[in-house]
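Okay, handing you the structure first.
Note that one protein chain of the assembly has been removed; the remaining protein chains are unaltered in position.
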């Protein structure tokens, strides 16, 4: 699948401010960028940083007072790996690649240590494997209501487990936290997503199963194979699409994601197949 | 049913201290005291206070350095009201007696306002009535594990909903908080209980349904008709069996509860009948 | 001092709803009502309830779909007791009237048990007495910023101690919680206040010192002798001016408080004198 995507972000800058963006898609074996463009108005200098290991791409902009407009677009080809969910096991701590261990530990928005009781009670006796992470997504989908504006930047998985409302970010935090509480490495993924209505930045999560990171989306808002990754991290703290230092207001945000040629996107496939894009 | 019950509490007093006890059973239409004795060693003076409205009985003791031993015993006759659970409705806010309204509001250990999301998701669509409070007790019984020492004096219903472990006090707080979040007045009850093993102070709760307060015990440790009330309140903060001001350690605690004559206590009956003892 | 005061509350009722108001001033030795009027439009029936012990006055209204307008006015004469702050001691637990003990325990919004560490660190070594409660008010006044809309119905003293922003309700909760953590009985007071700009319901608190309840207001927005009490309770949960059950929106709220004749209100006096109005 090939996608043409991008975003327009416009900010009102009241005092000289610094903005850090994580809006560039990752370039990887599973996700190849064939064209990409970043445009800033006014044409201030910016600095790009590619995080080692994750490959997340951050851009820092020092903006003068006035309006800052950020335009990003890219054409990306996804070639995801897919597998039969029934064949994908959980991995014991003894056998996990050591670089995945850090994704077992609690983080700001995914306090898995404080969710052990709930997780053992709800999922502890389920058969281990891909199906258990699917059961986690079902639980979230059934028990948490997606309501725009129902959470804020302080809302964590712990809160969402109680409040039972949230947005994609909260659904993803809950999935990550539940997996970690079962000793399944899990991480947060920010993304563009084709089919999201209204278009917006999306969030989902990955769990390490079998021999790789598999993608999960408890919101069920889009098929897994229409998710184009921006960043991955412990939780949303690592991959906010914009972090603002200074007196800054967002004035406008627009996203678009479209297939770059006519292709079939079959929603049903997400149910049947496990997808990995890392 | 007639019970002979009591407790022995022994404390090591390191500095002159004040202790407030709530160990006396309540004297009411449903619970008649025929004999009662309180003995303090050393024979310090004490002050008794019967709270207006609740009828809870508090004793304040100013203890000198050394050992304080408190011996309490009473003979009590219960004549509980029982009814067919299927006939007991929830009451609308419009029709509730106004003195029950205070039991709709959140308290220290029963933060019903913060549990609305969970409660709506888990119980919001159940048929209103006695059966819904029973469903709450089932949920607690099935999802929370009774483990001695798993909670402390700061543990609230909010915590227990997450940790899924607790003792009778935590089970009661959860029941109270869940009911309030459904606009059912609910209050905490401390009690002696026949059949508890090992003997200990017990906690359960009451919900206002139909035209009175019905008793519920999510621990299912004893039949409802073997519970002899000490105090009722918003939560455990109101009816701690002992509140210690000073440098005091508990050295010993013993309780006993026995039928004062041979009678039948049928566990099955608690399932079938709704009981009110207020 | 004599005040003429009142409020107009207008609600949009979307479904038949129940509203419970606590807007009537208390009638007591220190606060005598000489004239009072409550008007509801439409002229639905209402039920008044005077809580035993506290004397708080609640009104329950079952409102049909449409608009509900509540008009309340009263003329009240305050004859507060005042004393030299330097002569007012803290009272040991051993000597407190037993009916004040309940105000030592933590409540939903005043979790004094969880604030012990902070309170010991900040106030533990201050000289006991009226001056220590004044020091608490100074701390709150200096460290917490009054910002309209900075808190919500879930905000507790624990939160405010951290967030350092709030409104009068939060300032009062913090004062109550800090006092209780020092074993000083304290309770929440809702009130009309002369001089508040813009006019609004006010909140402050009382601490039991010497032989009575003294009034404190950490917001320092008005002189203590221009506060006319509505309700007192463990915290705001007990004395919300309006509790809404149903689909209801507030459409308008207006308050007025004026001296019923020309009198001197001297702000400086609040600094110099301790005031009791219970």
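A, B and C are the chain letters, set down in written order, and residue numbers restart from 1 in every chain.
Just so we're on the same page, a contact is a pair of C-beta atoms (placed from the backbone, for glycine too) under 8 Å apart; a residue touches a chain by one contact, two chains touch by 3 or more.
The structure displayed is predicted, hence computed values, not measured ones.
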{"item": "Neighbouring shown chains of the undisplayed chain, as defined at the top", "value": "A, C"}
{"item": "Options A:18, A:39 or A:247, residue touching the unrepresented chain", "value": "A:18"}
{"item": "Of C:27, C:75, C:163 or C:183, the one touching the omitted chain in the full complex", "value": "C:163"}
{"item": "Residue among A:31, A:111, A:165 or A:226 touching the omitted chain", "value": "A:111"}
{"item": "Of A:60, A:143 or A:212, the residue in touch with the unshown chain", "value": "A:60"}
{"item": "Absent chain, residues of chain A that touch it", "value": "18, 20, 47, 49, 51-53, 58, 60, 62, 92-94, 98-99, 101-102, 105-108, 111, 113-114, 153-154, 183, 234, 237-238, 243, 245"}
{"item": "Contact set of chain C toward the excluded chain (per top definition)", "value": "114-115, 117-118, 120-122, 143-145, 158, 161-165"}
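Heads up, the rule we're going with is that only the chains that are shown with their structure count from here on.
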{"item": "Arrangement of touching chains [line / ring / star / complete / other]", "value": "line"}
{"item": "When chain A is superposed on chain B by its C-alpha atoms, the rotation angle in degrees, nearest 5", "value": "180"}
{"item": "Top-ranked pair of chains - ranking by C-beta pairs in contact", "value": "B-C"}
{"item": "Self-contact between copies chain B and chain C, residue sets same or different by half", "value": "same"}
{"item": "Centre-of-Cα separation between chain B and chain A, whole angstrom", "value": "47"}
{"item": "Centre distance in Å when chain B and chain C are each reduced to the mean of their C-alpha atoms", "value": "30"}
{"item": "Multi-chain contact residues (two or more partners), chain C", "value": "none"}
